[in-house]
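One protein chain is absent from this view; the other protein chains keep their places.
The block that comes next holds chain A.
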Amino acid sequence: MKKVLAAAAMLALSTGSAFAADWKPDGPIRLWIGYGAGGGTDVQARMLAKELEQTRGWILVPENKSGEDGAVMSAQLKNEAPDGQTLGFAITTTYNFAPMNSDNISPEDFTYITTTAGSQMAVLARTSSGWKSLDDVKAAAEAGETLVWANWGTQVEAGAEVIARKLGITVNHLRTAGGKGALNAVVAEDANLSWGGGVQRPLVEAGELTILSSAESTHLVQAPDTPTLKEQGIDLDLGYKYIIVAPKGMSDEVRDTIAEAVAEILNNPESETRKFIEKQYPPAPVIETGDALRKTIIDGYAANVEMMKALVE
């Protein structure tokens, strides 16, 4: 009897101490990236995977499943077991906007683990166009110039349309593959205007592109004096965050263990992932986790549904 009690006590002890930090993956973790190879999402995800291997000894196998703003990857992810062995890496837009255009996914289908970084969303034009602000764009349109706006997704295209209507001008849209495609289009003069989520930084520094407006709720690190859209009377915040997700139903223990492991890397000033984020998505990593993150996504989805309704009316 004593033995049984002792064993029970041991068991209780061991499970007791097995709070957040003791979950371990059972074999390799599949990390599905919602965007194509070589983009900002892909680079970040692969760096993080490598550092998780170094710090925790977990084995991560990244795989790109691009398409439809991360929705292609998410549609496959939602059918996997929420045991931490399959994770997705995408952006918040994938969950707070893309489900509107997809019969396959809804924001309720996922467990949101943690964000890693935030965008530096900007409205861009070629410096050679001479435009410095949205007013210049308006003036050019009124002078008869045809405007083409490069967009990488439905959400930003809707955003471009909202801006155009607010300015009382017409823009034509050009859909590109990913953020890099949008930049290429404006550099190659296939478009006059483009969005940039962070990858625009070197081209802006080089003087090739000019930031006309911030599309975040705050000023951009790279253009601290350029106003936000809201400050110009356009109620639009297109900022997004990079996010790690899992299928719904993941236990809090697994969710928090993974979030902690990621946070440990992102908070380490020596980490490669952190250095990359500081450079590309300044000033620093953005970490939002658990139930708070879930609420942000669900609320964001509701707000986006409203934006699209307003646009249709």
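The definition used in the following text is that a residue touches a chain if its C-beta (ideal position, glycine included) is under 8 Å from a C-beta of that chain, and two chains touch if they have at least 3 such contacts; residues count from 1.
As a convention for this text, contacts and distances are computed from a predicted model.
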Chain excluded from display, named as in UniProt, from "Tripartite tricarboxylate transporter permease", "hydrogenase (acceptor)", "Cytochrome c-type biogenesis protein" or "Alkyl hydroperoxide reductase": "Tripartite tricarboxylate transporter permease"
Among A:Asn79, A:Ser128 or A:Asn267, the residue in touch with the chain that has been omitted: A:Asn79
Given A:Thr55, A:Thr86, A:Asn104 or A:Asn268, the one touching the chain that is not displayed: A:Asn104
Omitted-chain contact residue, chosen from A:Glu157, A:Asp237, A:Asp256 or A:Glu288: A:Glu157
Of A:Ile59, A:Ala81 or A:Ala188, the residue in touch with the unshown chain: A:Ala188
Touching residues on chain A - with respect to the absent chain: 37-39, 42-43, 46, 63-68, 71-73, 75-76, 79, 101-104, 146, 148, 153-154, 157, 170, 172-177, 180, 184-185, 187-191, 201-202, 205-208, 279
